[in-house]
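All protein chains but one are shown in place.
Now for subunit A:
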Amino acid sequence: MGCNSSIQYEDRKSEKAIKAAVLIQNWYRGYKSRLELRRRQAMNIFESIEYADEQDQLQLANFFSFMLENYTTNNKDSSESLSQLFVNTTKRKLEPETFIRNINVPDTYYGPRLKFPLTFSDVILLIDAFKENQILHARYVLQLLQEVKKVLQQLPNIVPVTSTLSKDLTICGDIHGKLDDLFLIFYKNGLPSGNNRYIFNGDFVDRGQNSMEVLMVLFSFLLVYPSDVYLNRGNHEDYLMNMRYGFTKEIMQKYKEHGGKILRFLEEVYTWLPIGTIIDEKILVIHGGIAENTDLNILKQIKRNKMKSVLMPPITHSGVNLKYGHHDLPLSSISAIDQLSKIEWEQMVNILWSDPRSKKGCHLNTSRGGGCYFGPDVTTNVLDKFALKMIIRSHECKPEGYDICHDGKIITVFSASNYYEEGSNRGAYIKLGQDNVPRFFQYQSNHITQGKTLHERVDIVESAAFKILGERMISRQSSLIKAFHKYDPNNTGKISVRDWAKATEEVLELSLPWLSLCPRVVKMIENGYVLYEMGFKDMPVVKAPQEAKSATIETLVRYRSDLKIIFNIIDRDQSGLISMDEFRAMWKLFSSHYNIDIEDAHVDQLANSMDLNKDGSIDFNEFLTAFDVVHRLDRNSVKSQN
């Protein structure tokens, strides 16, 4: 009897314990979910701004076409040399081999000294050096690029791979200069070798801090194991994209003397990257996606190296209106240069830029401004037409590093963890096992957020998202105020939250939940009305010179990247300087095409007052940096430095 009651007591006790455990687990999962919601909201902000940026590129592409169209035939003066620059931008000569070999590597250089042909131990030396934050000397970079070009030129557009039981096959997605992710993959999955084959599916560079090192590691493995390492071109393997998204800046910072040469070589090497791989004739691996008219037969025989940049579409002089994205390109009287036909161009852009969606059919990819949204029916049709089983692609950041859609026929793999910000997402890679069934492996490189709680990590992602949202708002501030006034005809200084949301979405062209974001973004809300004249919370400021008018400031913040690209193209010798004449001519063209209402004289004045006119030349980087955006937290730290 004593035993019974003690057993009962024990049962009741453990029953209580189980109930208590469930309670705590419940509560914790609720807490986690609320944090997850905030993280996803932040990611949505990042994503819509990223895609809006990509759309802005269309305007730039139009501008280039506009330049070529208007200034080759008519003008004889300095503008002609401007357009010549655009035309000739693809014809810049590369340094000959002998010159590269004679680049001196000083004794003070303690980094790796590569010998060609490369061996496995060279690559190990390289990896160790990069782990110590060393920079590979420009001469070896150039030699490596030279050798890689030779290898790539031998490859077809779509490289066939045959899987074998004795060799592993791993597929990685976007890396975007995250060297620690690449090393994490190698740590978990082993270095590439004859028995450990890898496909890297594009977007090796841009955004991360170590695009150069990532590229060097991937390229050197390609040289050592040319039959076991496969590199596909992504939409960021594009010299004009690099100008916008950070790789060009990284190169110029790390290689002050030879950066220009490296950039020119890269331009070429990119164009020789194959556009895809095909495994056992069944699995297609491409960076972006497909469209309903995707034709492997066309893709296989394109001269792929003619595609220099997505921002330089082919121009014809036929009577037919060319389209790029959803815009009409102006007719041109330029004769066909070394460029792809319109059909070939479209085929390639779709492969590099398209995204799968659940909606049926093929629609223009309005978020990115290039490529398509393709539905499950398009996938089925294309796969059937070419007897394929599935497509593995990358191009989109996924919270878990990978995603499966279209009934298992489309797999997305994305290998840059913490892509938008520390804690934003995991990275993943795929291993193909027997019968080519994919297995997924995830990771997240964590060295900054190590030791931080979930709550702190979400805080970091969230404040980063609101930071760039603030940047976007400040660059369109006057348009926003104008739009608010429209909804406030009696000048009361307030508009309903509903109207505020409508106006903001119209001006910023970002489809975000503005009704919910409102209290986070504006300073004062009273009874459901936004006092819009009180301004925005935590807006960044632009540290601009006093003489600059607010319209000028806004323009320069908004079009910073475009201007950087344009100036870079004109600056043929990459000296950082262009002539004042070229600057003025460029500004005139730019402001007329982009419909900017700023007097040319004002810009001139600015350049002079900022003492940027150095004997008839202007340092355009200094000019643009003078209009940098500074955030509240950064401001505090800057203050303390003084």
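Keep in mind that, in the parts below, a residue touches a chain if its C-beta (ideal position, glycine included) is under 8 Å from a C-beta of that chain, and two chains touch if they have at least 3 such contacts; residues count from 1.
Going forward, contacts and distances are computed from a predicted model.
Enquirer: UniProt names the one chain left off this complex as which of "ER membrane protein complex subunit 4", "Exostosin glycosyltransferase 1", "Elongator complex protein 4" or "EF-hand calcium-binding domain-containing protein 2 isoform X2"?
Expert: "EF-hand calcium-binding domain-containing protein 2 isoform X2"
Enquirer: Touching the left-out chain: which of A:8, A:26, A:195 or A:478?
Expert: A:26
Enquirer: Determine which one of A:301, A:511 or A:592 touches the chain that has been left out.
Expert: Spelled out, the listed residue whose C-beta touches the missing chain is A:511.
Enquirer: Considering the whole complex, not just the chains shown, which residues of subunit A touch the missing one?
Expert: 16-34, 36-37, 40-41, 44, 357-359, 451-455, 511, 513, 515-516
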